[in-house]
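Please read the structure below before turning to the comments.
Missing here: one protein chain of the complex. Every other protein chain is in place.
Every chain is named by a letter (A and B) in the order it is written, and numbering of its residues begins at 1.
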Amino acid sequence: MTAKAPAGLLSTRGLSLKFGGVVAAESIDFDLMPGERLAVVGQNGAGKTTFINICTGFLKPDSGQVFFDGTEVTGRNPRQITRLGVGRSFQLPQLFTEHTVRDCLMIAASAVRSHGGFWLPLENAVDRDEIESTLELLQLRSRSHDLAGALPEGQRKLLDVAMALVLHPKLMIMDEPTSGVSSDEKHGLMTVLMKALDERGITSIFVEHDIDIVRRYATRLAAWVAGRIAADGAPEEVLRDPAVIKNVIGG
Amino acid sequence: MPSMRLAVVVAVLVAAVLGVTLWVPWLKTPVLIALADGLAVTGVIVLIRAGQVSFGHAMYACLAGYGVAFIGRALHLDALLLIALGTVAAALAGAVIGMFMVRYRGIFFGMLNLAFSMVLFSVLGKFGAVTGGTDGLRFDRPSFAGVHLEREGFEIALLALALGLAVIAGWAVQYYFRTVDGQALAAIKTNETRLEYLGISAKRVFWRAYTLSAGLCGLGGSIFALTQGLVTPEMGYWVRSGEVVFIAVLGGSAHAIGAFIGAFVFSFVKLYAAALLTAWQLVLGLVLIVMVFVAPTGIFGLIEKRLRAKPAAGHGGTP
Partner (left out) sequence: MDASLILLALMDGVSYAALLFLVALGLTLIFGVMRILNIAHGSLYAWGGYFAATLGLAITSLALPPALGLPALFVAAIIIGGLLGTVLEFFLLRRILDKDPILQLLVTFAAFMVLEDLQRLIWGVQPIFVSDVVGQLGTLEVAGVTYTRYQLLVLPSVAVIAFLGLRWFLRKTALGRQVTAVTHHREIATAMGVNTNRVMWLTMALGGALGALGGALASPTTSFTPGIGAEMMVLSFAVVATAGLGQIGGAALAALMIGLARSFSIYLMPELEVLMPYLIMVAVLLVRPEGLFSTVATRRI
């Protein structure tokens, strides 16, 4: 263990990972401060999801360190990191396909109740009002009793986000949260979602392909190219960066 | 299924079983065996909830049975105490074995359970000096709740107890399925990654379920042992474990009552097929094959479908 942990909410130092010959992450130094809304862009395969996987414990880096909220979490598993206050939604939504939408949320909510009490009926162990309001927030109320596996793509993504939200995380990491949602609904949803995150003081990272959304909702933008962060800063500046224009947005 | 209606149905069934066995005394043994099997099957149903199948769970029934036999022979304890001890022994074994077991899923889980059960089976068969070998162990009829009963009376008492335990176990398992742990268990079947990303330890949840399933099998095994007055290694043979899974699917693994429906159907088809044809395996085997194609959710599944086809007063499609 080196000198004391960096001051940010999420920090990495020298994070590196190679798969065979492919460099998925190359010596990444990164700091995220509380309250930021970081958008992450980059071509497919640039290393965005790999970075998230390493930070959340799904993958172990070859070298480097990850810190969350002052604690080093390098090498810990997703369960431990989640418990420290990280909520995640996935590119491919990870749902309990044979449970109803409501039950999925309730199971998620039950994870943050105080210890013990696993003998309680699920309905009694969770704050039902909160479940309802979260369903309302993400426009899933009408689908409460449907099986998660039967939902269309857009709503699956939203349920995925809802399940993480209900954990009361300090940091929400969302991998393409609105892909699959129709374009006229995207903005409405993002506004509502970001407002909810702000109200609860939740810092967020979201991977996005839609530059409009990035412009509207992000306070900061990081662009990934070939396993490295090519540009990092205010969205408008990053979007004018020639490397970003060439490698991410396209001519 | 609305719980009031189910409670009434269960009460009627219990009364019917009691009534019929009092009227036709020789039915006591097959009914007791069906109840013992049913209890073991509820254990397997717990695991099926998580999408896992053990092909070795008869070992817990066997362990409990031998526990009852050993302690019965050595200490001559009361039947109620023997049942409790047998069940606890099986649950403890399950807790210990479970510590390794819960890291595995799917076919590896099934195989490892099978392997353990065959080790037990082989040990029981071969170390005859201690275990009675392939002939097994006999033990005297113990007292029941402090009273020494004749065979007839003992069987009636045991039957009433087994019925009560079956109802309690069935209710307990259904309640467990609705708890925080039970719902997380069901989630193991569809998405363990998500559970981990909720901060829930799938291994710990599964370990608790495994221990419970071992205890239930042990309860069944203890009652079986007391019914027969004899325990043999066959109680833990892989074919027995297969039959337990068979019964779970036959009766319907979605609800604990399926365990008992399956066990009774199994017991009685076996009785009649054996009497008429001496080929009960043939009959039951064919029945199972047909069921897998025609009614894979088992008899309970069929009943449930029928009940839901009727325009019932209810809220929409929660399965």
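The rule is simple: contacts are C-beta pairs under 8 Å (C-beta built on N, C-alpha and C of every residue); 3 or more make two chains touch, one makes a residue touch a chain.
This one's a predicted model, so the numbers in the text were calculated from it and none came from an experiment.
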Shown chains touched by the chain that is not drawn here: B
From B:Leu13, B:Ala172, B:Ala254 or B:Leu288, residue that would touch the chain that is not displayed: B:Leu288
Absent-chain contact - pick from B:Val53, B:Ala186 or B:Val231: B:Val53
Sole residue of B:Val239, B:Leu276 or B:Leu307 that reaches the chain not shown, by the stated touch rule: B:Val239
Footprint left on chain B by the chain that the document does not show: 48, 53, 55, 100, 103-108, 110-112, 114-116, 118-119, 122-123, 125-127, 192, 202-203, 237-239, 242, 245-246, 249, 279-282, 284-286, 288-289, 292-293, 296
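One rule holds for everything that comes next: only the chains that are shown with their structure count from here on.
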Whole-Å gap between the CA centroids of chain A and chain B: 44
Residue numbers on chain B that touch chain A, as the complex places them: 175, 178-184, 186-187, 189-191, 193-194, 196-201, 205, 208, 315-319
Complex contact set, residues of chain A against chain B: 56, 77-79, 82-83, 88, 94-100, 103, 106-108, 110-113, 117-123, 125, 145-147, 149, 163-164, 167
